[in-house]
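Notes follow the structure.
This part shows chain A:
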Amino acid sequence: MSEPVLTVSGLRAWYRTSAYGVSREVRAVDDISLSIAAGEIYGLAGESSSGKTTLIKTIANAIQPPLEVLAGSVVFRFGDRPVDIHRISREALGKIRWKHLSYIMQGSMNVLNPVRRVRHTFFDFAFRHIGRPKPEFLQVVRDHLQRLHLAPDVLDAFPHQLSGGMRQRVTIALATVCRPEFIIADEPTTALDVVVQKGVLAMIHEIQRELGSSIIFVTHDMAVHANLTDRLGIMYAGRLVEEGRTADIFRAPRHPYTAHLIASLPRLGDTAPKKGLDGAPPNLADPPPGCRFHPRCPRASDICRREAPPMAELSPGHRAACFHPEPERPA
Partner candidate 1 sequence: MSALLEVEDVSRVYRTGGLFAARRVTAVDGVSLQLEAGRPEILTVVGESGSGKTTLARMILGMVPPSTGAIRFKGKDLADIRGSRARLAFMKEVQPVFQNPFEAFNPMKRLDRYLFATARRMAGVEGEAAIRDAADGALKEVGLSLAEVRGRYPHELSGGQLQRVAIARALISKPALLVADEPVSMIDASLRASIVNLLRGLRERRGVSIIYITHDLATAYYVSDRILIMRHGKVVESGEARAVLDDPQHPYSQLLKSSVLSPEVPPTGAAFHA
Partner candidate 2 sequence: QNTISNLPRKETLIVENPEGTIKNAGWFNIWAINAGGQSTGLHQLGMDTFWYIDPQKGVDGVWDNSLASEKPIYNADFTEMTVKLRKGIFWSDGVEFSAADIVYTIQTHMKTNGLRWSAPVQVNVAEVSAPDDGTVVFKLKKPNSRFHALFTVRWNAMWMMPKHVFEKVADPLKFDFNPPVTLGAYTLNSFDPNGKWFIWQKRPDWQRTTVARFGEPGPKYVAYVDPGPPDKRVIAQLNHELDIIHDVSPEGMFTLAKQSKTSHGWFKGFPYAHPDPTLPAVVLNAQNDMFKSRDVRWALALLIDIKAVSMASYRGAATISAIGVPPTGSAPEVYHAPLESWLQAFEIDTGKRKIKPYDPTIGKQIADSLRPSLGDQIPVSADDIAKSFGRGWWKPNPQAAAELLERGGFAKKGDKWFMPDGKPFAIKLMVEGEGRPVMTRAGSMIAQQWRQFGIDASTVVAQGSMIDRRQAGDFEAMITWSVETWGGHPDLSFFLDSWHSQFVAQPGKPQPPRNWQRWSNPALDKIIEQVRQTGFDDPKGLDLNREYVKLVVQEMPTIPLMSYNVFTVMDDTYWTGYPNAAAAPYTDPVPNWANTKYMMVKLKPKP
């Protein structure tokens, strides 16, 4: 494999507040390393509030004050030179954004300027990068919207005139129209119905294939991961607990949490009750010591209570952080 486009190493990002009578420390991203190759779609799944959004924000350098990066680095490699996204200047960052790196925020239905027509938002974000005269640019945008099953007249609408799903698609279009090399997408399809979602995913995939872009894709919908991503990372309580080829993870999850997650996936036609995980999700302000999953883990032992398991490569390209991984299942 060639040089990875993105290398995250030892990343630690906490929310630290201590003011006005409130003092808290939320360890939302705690020592995460991963790397993503060119042309790869990397899925990120995990428990709700396990820190996926935080991780992604840190990667995209969308850091707002209570969030602090305490350690680690996020290095992108666009072209030949690696850049540490936390250490470059504002201008340099501005040049990278949208041309090379675009980001779809969680809650993307709310990120459009309520008093600006969609058309102008496209101009704001993409015009510079596409570098064509206006009519041509608009044509490009229109074509692009078409792929997302959006009528060209959404360009003339104000955001509030669109339904949640339409807004989400607009945001996706906005993030992909410049055909960036790296796309970060945080639950971009939650408000879409399955028909549209399928189309949107197909479009994302198509672009990705055309350009050889890399994508980080966060969603709770494991079916999306199954159908879209190449590799999958599973997060739990601020940590990456498992990572591997999507097929491998679905077939043979090694971390007990992943195993549970896969097992609890609903399938159309299921009638038997699925079981949720016992116990409460950990509070990141005060995470359990050792392996953070141990209070809910059926396989937990003493060591799990004491020590945090490191990520270890269990089989080629398949890592997990567990002292007692699930047995490997042959393909």
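Note that in this section contacts are C-beta pairs under 8 Å (C-beta built on N, C-alpha and C of every residue); 3 or more make two chains touch, one makes a residue touch a chain; residues count from 1.
The candidates were selected such that all candidates are chains of the complex that A comes from, given by their letters.
Remember, it's a predicted structure, so these values are computed and weren't measured experimentally.
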Direct contact with chain A in this complex, candidates 1 or 2: 1
In the complex, chain A residues that touch candidate 1: 15, 22, 26, 45-49, 53, 66, 106-107, 109-110, 161-166, 187, 190-198, 201-202, 205-206, 220-224, 226-230, 246-247, 250-251, 260-262, 264-271, 273-277, 280-281, 283, 285
